[in-house]
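One chain of protein is taken out of this complex; the other chains stay put.
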Amino acid sequence: MASTTTTAAPAVEHGHGDGHAHHPRFQHHFVSMEQQFDSAKLGMWLFLITEILLFSGMFVAYTVYRVWHPEVFEVASEALNPFLGGLNTVVLLASSLTVALSIHFVQKDQIQKMNWMLLLTVLCAAIFMVVKYFEYTAKFEHGLYAGEAFHPHAGYEQFNIPYARQFFSIYFVMTGIHGVHVLIGMGMFTWLYTRGLRGHFSSEWYTPVELSGLYWHIVDLIWIFLFPLMYLI
Amino acid sequence: MGDKGTFWLPEGASTLAGEVDALFYFVYWISVVIFVAVIAAMVYFMIRYRRRTPHDRPPVVHESKVLEVTWIVVPTILVLIVFTWGFKVFLKLGVAPPDAYEIQVVGQKWSWQFNYPNGVRSSELHVPVDRPVRLQMSSVDVLHSFYIPAFRVKQDVLPNRYTSIWFEATRADTFQVYCTEYCGTQHSGMLTKVIAHEQSAFETWLQESGIPDDASPAQRGALLYTQLGCQACHSLDGTRLTGPSFQGLYGSTHGLADGSSVEVDDNYLRESILEPSAKIVEGYANVMPASYGGLTEDELTALIAFIEEQQP
Partner (left out) sequence: MATVMHTDAPAEAAAHHHPEHHHPEHHYLNHEKTIWSWLSTVDHKRIGIMYAISVAIFFLIAGVLALLVRMELLGPGETIMGPDAYNQVFTLHAVMMVFLFIIPAVPGFLGNFALPIQIGAKDVAFPRLNLASWYIFMAGAALAVIAIGVGQVDTGWTFYTPYSSDGSNSVFFVTLAVFVAGFASIFTGINFIVTIHKMRAPGMTWNRLPLFVWALYATSIVQVLATPVIGITMVLLFLEKFLGIGIFDPALGGDPILFQHFFWFYSHPAVYIMILPAFGIISELVTVFSRQNIQGYTFIALSSVAIAFLGFLVWGHHMFVSGQSAVSSIIFSLITYLIGIPTGIKVLNWVSTMYKGSVWLQTPMLYALSFLFLFTIGGLTGVMVGVLAVDVHLHDTYFIVAHFHYVMMGGTVIALLGGFHYWWPKITGKMYNETLGKIAAILIFIGFNITFFTQFVLGSRGMPRRYYDYLPEFTALHQISTVGSWILALGLFMVLFYMIHSMFRGKKAPANPWGAATLEWTHCTSPPDPHNFHHTPIVTHGPYDYHALEHLYEGDGVGDGATVEAAPGQKH
């Protein structure tokens, strides 16, 4: 609230040449840069809340079926590879760190380091997707699909039990939608990287980096919940 | 049914109808009183304080905390009373007496089937009066809902799960049954009757409705035709319902949806009943339930014999 009342920037439509040096990114319906930044950040937080709710719908489905058929879920989760899942957890955690560092560096105007960190983030995300690809194909080979195509065979017959299908459906839907988010993140960080190279960011203005960082932390956080629920218990 | 009952409710005919009605009217009258009070105040203010000239300068009215508190507290008390009452009656509606007479109900697109403990099947619900009856219900396809307004009971009927309701009819009469969960084309045609009999009449009905051992296959087929609900979709007089009429069906040749044509004989009828989606009749949708797949040989023979008989 303070920012709406105390900032000194004049509320003029076309403020160019009125004596104040505006950042080129300044949008004139705002009163000040801080107000603009605060708004963007609040908006992003709200958006992330909707993301969490999107996933919580699926977590509810998971919980409900787990409560109804705990034994089936225990058996079915053995089909997942905790090593690969763990690897991916580590990879994602690392990428959260690189994102945090990229924000740290841009705040210090160390743009080159920021660029490196963004690139590393993209790399981690790519590793995550590659691992996921191998996990998925390993399941498909044995007929572990989401939905009607589900027919475990070739050494996986033990999963041919009622409600195992639900487990795999939920697994594929949740990790699939999560994977889509990772892909979107990869796109975003690649784009940020190219903008970083062109010198678009500085400690004065780095809103997109900060917001993408927030997004990435949420994607990471969701995985932190998915991993134990799916692979471990 | 007719015009009996009150302005709002049809005449009740079960032991619990009275309790539901009392509750209905209690809530209704409270609502009427609140509504009339609100609207009376509104109309009074509207007239009494109407704008006389554009120069009106109404005095400042300050908000009254007493008023605010009143209209938080009074409604709260009211709704708590209504809640308690509502949930007591709800529990009564939910818990059947242990000695209730049990009937199995199967809902399917778009007919009801009632199975009695002694094996009798019927497409209308016959019950004894003055005796609690419990319906154990399930569906073979989508959701349906079993509703008897006169008894004030309603319950959704689900596939792969049992739900139940109970009631005790208080007079011998015929009452309407509706399906109240949307289930497709003939949702509004998924009607049947409850026929409440005096105890002795009920027993007689139950005895007579078993399929007699000496009946011919076609006679048994005729019974099955109504008991299994075929009549919901297949007429006997040539009328086009959801499915083709049985009149003149046997021996005819007609087109199929895939462009080929078929001669209607025993084997085709057999397949049509057991596996309706195998061959779709031209001009009709593939909506006949697959649930008849479980009919016995005997029942099939009877139905086919019955269909064969339906010549114009």
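Per-chain numbering from 1; labels A and B assigned in written order.
Simple rule for what comes next: a residue touches a chain if its C-beta (ideal position, glycine included) is under 8 Å from a C-beta of that chain, and two chains touch if they have at least 3 such contacts.
Remember, predicted model here, so these are calculated numbers, not experimental data.
Taking every chain of the complex into account, the chain not shown here touches A, B.
The chain omitted from view is touched by exactly one of B:27, B:236, B:274 or B:295, namely B:27. Check A:123, A:138 or A:173 against the missing chain and you find that the one touching it is A:173.
Listed for chain B, the residues touching the missing chain in the whole complex are 1-3, 5, 7-10, 19-20, 23-24, 27-28, 31, 34-35, 38-39, 41-42, 45-46, 49-52, 54-61, 63-64, 67-68, 71-72, 75-76, 79-80, 82-83, 85-87, 89-94, 141-143, 145, 147, 149-150, 152-156, 158-161, 163, 176, 178-189, 191.
Against the chain not shown here, chain A presents residues 1-14, 18, 27-31, 35, 38-40, 42-43, 46-47, 49-51, 53-58, 60-61, 64-65, 145-149, 162-163, 165-166, 169-170, 173, 177.
The rule we apply is simple: only the chains that are shown with their structure count from here on.
Each chain gets one centre point, the mean of its Cα atoms, and the points for chain A and chain B are 49 Å apart.
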